[in-house]
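Excerpt of the complex: some chains, original placement.
Going in written order, the chains are labelled A and B, and every chain counts its residues from 1.
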Amino acid sequence: MRRTTVWSRLIIIAAFAFVSAITPALAQTSKIDAADTAWMISATALVLMMTIPGLALFYAGLVRKKNILATMAQSLASVAIVSILWAAAGYSLAFTGGGAWLGSLDRLFLSGMGMDSTNTLAKNIPESLFMLYEMAFAIITVALISGSVADRMKFSAFLLFGIGWLFLVYVPSAHWVWGGGFLSTMGVLDFAGGTVVHLNAGLAGLIAALVLRPRRGYGMENLSPHDLSMAVVGTGLLWVGWFGFNGGSALGANSRAAMAIASTHLAASTGAFVWMALEWWKRGKPSVLGMISGAIAGLGTITPASGYVLPWHGIVIGGLAGLVCFWACTALKERLHYDDSLDVFGIHGIGGTLGTLLTGIFATAAMSISSEMPNGIGGVLEGNWNQLKIQAIGIAVTGTWCAVVSFVLLKLIDKSVGLRVGIDAERMGLDISLHGEALQ
Amino acid sequence: MKLVIAVIKPFKLVDVRDALTAMGVEGLTVAEVKGYGRQKGHTEFYRGAEYAVHFLPKLKIEVVVPSDRAEKVVEAIRTSALTGQIGDGKIFVIGVEKAVRIRTGEADDNAL
């Protein structure tokens, strides 16, 4: 019964998309740069590596033994399903055509994307590569959400949520900020995804955690991680992959990519250091989980700013990230009593928001020069208070839309297939109960 | 015969085994267990979450010996497993009615 529902829905979506794939295709050609292509292929590989195996390891390392495979399954499925849907319609709706609200249907099923095609948003690399690069972003954003619902959400429900959320939240907000939508026209600065990726994923995660309610035994039983070493490995791969995430957002092999990587790496380092120092000071011991949490917080927070700031700004931003996200994952979380299993909100949601605001403060004209912005744009530090306001608007718009749609989606799924596994399944562990396999 | 069960601190295994072999006990069986008792555990933090760990890793040694040697074996274990600190563990003695060596079928004392 339940399963049929799942499939029927999947089929409908696929069918719809395929039909419309017959629309006439456009093919724009232009000068493709081999060096930029060389770097962007590597960058794309790095960003995919962030999800598999990066995020899969990071999350799996934070759950109990009985849920390790189920956690990885969510990352794997995100890659498989988002990729197919991205090619089917996501890319076209987000990155082709300059509508204020949504893109076009010109590239349904990538129709008309030929050898020489390029996208006006990235004229120097093959369009197929640009499509893949942006695909990797959509993948990890959906996968990130799984951390909030770990240990209790139905696999089928997660897939349905991911599919709906991709088209209703990710695609539009990616278009608004990066695809020539109204937020980009408004001047919102988000280099690699403070709003589109991190705020979106973190907020959706929080909503999902609230709707799903806490894990059984939360606050009473010991729910500590089974094998933190997996999370450390995942962090390493995420960190390295972030070079492609932020550096690749320069869409070319140039100084801007290098500068973005410099501020990114320094933010990660400082975030790790600050979180470690805080734990050492407040709890007497610096934990490995604290270091990796700080690193990810720094990486998520610098993301929107990375292409617009100076390297040493990365140290400041990373430091603030460690401080604020530590507070969010401890004090704030305790006060609000929600069970965001792996702190997607506390780290990505808070970090993405913080970073988007800080971009409005640290943005440096000299760094943000580009074809669209010949003089670059400065932030508060360069006297431009207005930018901070614009950033705030970007956060408000993206956040509100994400929160509302995510909530409705979850409720719909809850009413139909149901969001949460039964109590016995949760006790036995999702590996066995949902996937019929387990670690020995 | 007696089954002597000893719950000890993990790092004491080597000492205990040596003490037993020294007195001619040729075999024993060890299991990893978790112990709860007066020895307090510690607290672990995972970001916001705080977990008190009450169960501590211990080793459970089981050795079956002829009744007349039980006393000595208990004493040997006690002295070799002793650190004097809380959590050193316990030794229990239970009567065994029958013992068999699978390989040979030898029974009771000959099976040990």
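In this section, a residue touches a chain if its C-beta (ideal position, glycine included) is under 8 Å from a C-beta of that chain, and two chains touch if they have at least 3 such contacts.
Note that the coordinates shown come from a computational prediction; the quantities given were computed from them, not determined experimentally.
Asks: Give the stoichiometry of the complete complex as a formula in the chain labels shown, bearing in mind that each kind of chain is drawn only once.
Replies: Assembly composition recorded in this structure file: A x3, B x3.
Assume only the chains that are shown with their structure count from here on.
Asks: Under the touch definition given earlier, write down the residues of subunit B that touch subunit A in their complex.
Replies: 44-49, 51, 53
Asks: Considering the complex alone, what residue numbers of subunit A touch subunit B?
Replies: 222-225, 279, 283, 285, 287, 289-290, 293, 329-330, 333-334, 343, 346
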